[in-house]
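The complex appears here minus one protein chain, its other protein chains still in place.
Chain IDs A, B and C follow the sequence of writing; residue 1 opens each chain.
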Amino acid sequence: MADGGLTVFINYEHNTHVYNITVERRDNQFFITYDNNEYTVVASELKPGHLSIQLGDRIIKSIITQGEEDKFVFIDGSIFKVKRIELTGRKKTEKREGDLHSPISGTVVSCKVKEGSLIKKDDVILIIEAMKMEYLIRAPYDGVVKKTYFKEKDQIEIGQLTAEIQKQEE
Amino acid sequence: MADGGLTVFINYEHNTHVYNITVERRDNQFFITYDNNEYTVVASELKPGHLSIQLGDRIIKSIITQGEEDKFVFIDGSIFKVKRIELTGRKKTEKREGDLHSPISGTVVSCKVKEGSLIKKDDVILIIEAMKMEYLIRAPYDGVVKKTYFKEKDQIEIGQLTAEIQKQEE
Amino acid sequence: MFKKVLIANRGEIAVRIIKACQEMGIRTVAVYSEVDKHAPHVQIADESINLGDPTPSESYLNIAKIIENANKVHAEAIHPGYGFLAENPDFAKACLDSGITFIGPTPEVIRLMGDKIEAKKTIAHAHVPVIPGYNGIQQDIPTLIKEGKKIGFPLLVKATAGGGGKGMRIVHKESELEQCIESAKREAKSAFGNDSVFLEQYIDKPRHIEFQILADHHGNVIHLFERECSIQRRHQKIIEETPSPVMTPDLREKMGKAAVAAATAVGYTNAGTIEFMVDGNQNFYFMEMNTRLQVEHPITEATTGIDLVKWQLRIASGQELTLKQNDITQRGHALECRIYAEDPSNGFLPSIGTLEKVDLPNGPNIRNDTGVETNFHVSSYYDPMLAKLTVNAENREESINKMIWALSHYVVIGVTTNISFLKKVLDHPEFRKGNITTHFINDYFHDWLITKEGLPLDALIALAVYDSLHTQRQEIVRYKEADPHSPWQHVGRWRMGV
Partner (left out) sequence: MFKKVLIANRGEIAVRIIKACQEMGIRTVAVYSEVDKHAPHVQIADESINLGDPTPSESYLNIAKIIENANKVHAEAIHPGYGFLAENPDFAKACLDSGITFIGPTPEVIRLMGDKIEAKKTIAHAHVPVIPGYNGIQQDIPTLIKEGKKIGFPLLVKATAGGGGKGMRIVHKESELEQCIESAKREAKSAFGNDSVFLEQYIDKPRHIEFQILADHHGNVIHLFERECSIQRRHQKIIEETPSPVMTPDLREKMGKAAVAAATAVGYTNAGTIEFMVDGNQNFYFMEMNTRLQVEHPITEATTGIDLVKWQLRIASGQELTLKQNDITQRGHALECRIYAEDPSNGFLPSIGTLEKVDLPNGPNIRNDTGVETNFHVSSYYDPMLAKLTVNAENREESINKMIWALSHYVVIGVTTNISFLKKVLDHPEFRKGNITTHFINDYFHDWLITKEGLPLDALIALAVYDSLHTQRQEIVRYKEADPHSPWQHVGRWRMGV
């Protein structure tokens, strides 16, 4: 009761979109401002991460867990991975070079290309087996294979670059 | 692996009986001595209080929680309340004066005796209502009511003394 | 169908009703008293309303407050669950008067069936057998004593407005009659606000067998077979099963017809239960009608495949009962155990405290209905039933084995429960044979003590492991130094930090 107001400004990043929020807390009441709307809610944390939030006559039930970098928000059967970011010095969203990184950890079944060879878009570069399924790494564009990083029976980890391809200019 | 042996001597009290145990730990192996038998088990705590203990070819599954004074041990659908006691300075088991303490928290419906009156064993002294049921406090022996502590509509807590009775010598 | 329903209850039954509504796309409103602020039924509901003071009369029994709030949130209907206001005709009437649908029968039927004397008279007219007794309006003690002597002993004293064993006494001999009548009246007054009682012949070794009824507003009445509820302590059921081990196709047919006749005779609507007493010769007698959903409804759901709560909602909203008597089939066997916070080795005394850990058994055909969870505080304000455990299997034997397995994996730490006791009852040879009466607990478990066997070796080993893992080295030193004359000083295996 003696606790005074406490205002926090937060930015959340979710799928390259950033959401700016202001939240002021007075005991178990929260005044949340987002997109020029103010929401007044009464909330409590029932057990660690389990929130019960009354918004008007509605109860929002959510479970939040804190990962290494991300928070996971469970709402109504869906889970959203969200990063809390600082307004200044925010990193640009890293754009993955798509298909040339391994999407999975597994074992290399075979490498179908040689360094220096010409390949066409969608040609298979590497076949990876994981959890008894095959995954194909295909060329994202026509080009020349500059480097391959894996050969048959190699172990490959999720996110590792499988090959480098010099894009052929149109 | 570098962890050396660690021996603990423990006394557990359960229902006025005391059990003496020695346990020596080496990593996840435990050598337990009780009643001149030695038991060698391999055990791990899967999550706080959840133990999986391999004794020979048998797995003992137990959940232990720590209350204020007591531990609760869950084994195969039964729960045992156990107190860890020190060998020296151990308190004597407190013997409750049986029926004259309230077994429940509730409201006093009526007090059936007056101070100074003579009563017989099993005479009703106090009627307490809790959770929509009536509980009767009866005289544990013939005697004289020395003191009553509650009257109609009083709130009574579990364990409170309801009356004092001077026992009539046989 | 309703768009919004308020559930005027708490605990497992509120949770169960809320889930049924949500599956049907109905918005739910929970009510709660201060001590239930974080209770599961509040967490799961779409909206919730604080009724304040935990004293039932100020919250869960406060008709005016509940109706006012239902109107405020525009609830179109109220489900009363069981207990609290479920069989209160004034509440059903107050709903009606406020334009809110009461999910249950009409106030008139509730009132009629709530008066055990009038109920019996009415049902007897429908040619359903009733037990001989005194149902007079003369309620003075001398009259009751005189009538009691006429019926003979043993006899039963029961609260006219009663239910759940409250205000009920068995009188074995004349000398006990007066005290029993007085105490039953007092309990009746306190529980129901009405001290009227009736007397009836006491049937020795009876079974309690009840029939589930569904009746709509279009004249359709069906039954959903029996539930055997003979295993009781303090006149309250703790284990229920269906089919009853004593039932024959012929008796089932007769009792089912009687149940439908009884419901039809009073113009019953919605879900209800006709309770019978069955003696050793398969004679059955109407005892009373429960004008609400029963605690033990899950065993009927398990064996018939019918969702009773969803049908309550459909019937209340005016839909026709599309289930026909011949569509209802009974398959396999189901058992329910009521998990109580109580001590069976000490007169089933309720136990109060915070649930340090709740972990429910899980497996095929194991159903958990619960209104509590880890960290919930069990207070003395409400009934000590924590949860219900229901199982079903192909036959009775498998059902019993499954229930014993489930109870062995049922973790509730923080209050004393009846779980070990339930296991022992189920595993009793006479229970396994189906030889049960309402006296079963008294006959076989009168002086039961959970702890007479002492601490099992497995518990000691678990404790030793736990304490070894959680003991700090300093602590050991302290233990050691506490008493230089301790025999431990001389034990050879002492080793530290080797």
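Note that in this section a residue touches a chain if its C-beta (ideal position, glycine included) is under 8 Å from a C-beta of that chain, and two chains touch if they have at least 3 such contacts.
None of the values given here were measured: they were computed from a predicted structure.
Colleague: Just to confirm, in the complete assembly, which displayed chains does the hidden chain contact?
Modeller: Across the whole assembly, the hidden chain touches A, B, C.
Colleague: Using the document's definition of touch, tell me which of C:174, C:394 or C:430 contacts the absent chain.
Modeller: Per the contact definition at the top, the residue touching the missing chain is C:394.
Colleague: Which candidate, C:19, C:93, C:186 or C:205, sits in contact with the chain we can't see?
Modeller: C:19
Colleague: Would you mind spotting which of C:86, C:151 or C:306 touches the chain that isn't drawn?
Modeller: C:306
Colleague: Using the document's contact rule, name the residues of chain B that touch the chain not shown here.
Modeller: Residues touching the hidden chain, for chain B, are 44, 46-47, 52, 54, 57-59, 61.
Colleague: Over the whole complex, note the residues of chain A touching the chain we left out.
Modeller: 4-10, 12, 14-15, 17, 19, 21-25, 30-34, 39, 41, 43, 45, 49, 51, 53, 55, 60, 62-65, 67, 71-80, 82, 84, 86-89, 103-106, 109, 129-135, 158
Colleague: Even though one chain is hidden, which residues of chain C still touch it in the full complex?
Modeller: Where chain C meets the chain not shown: residues 16, 19-20, 22-25, 298, 301, 305-307, 310, 329, 331-332, 360, 362-365, 367-369, 392-394, 398, 401-402, 405.
Please note the rule applied: only the chains that are shown with their structure count from here on.
Colleague: Among all other chains, pick the one whose mean CA position is farthest from the mean CA position of chain C.
Modeller: Greatest centre separation from chain C goes to chain A.
Colleague: Using the touch rule stated at the top, which two chains are linked by the largest number of C-beta contacts?
Modeller: Here the largest contact count links B-C.
Colleague: Express in whole angstrom the distance between the two chain centres, defined as the mean CA positions of chain A and chain B.
Modeller: 52
Colleague: Just give me the whole-number Å value for how far the CA centre of chain A lies from that of chain C.
Modeller: Once rounded, the distance between the two centres reads 49 Å.
Colleague: Taking the mean of the CA coordinates per chain, how far is chain B from chain C in Å?
Modeller: Centre-to-centre distance between chain B and chain C: 28 Å.
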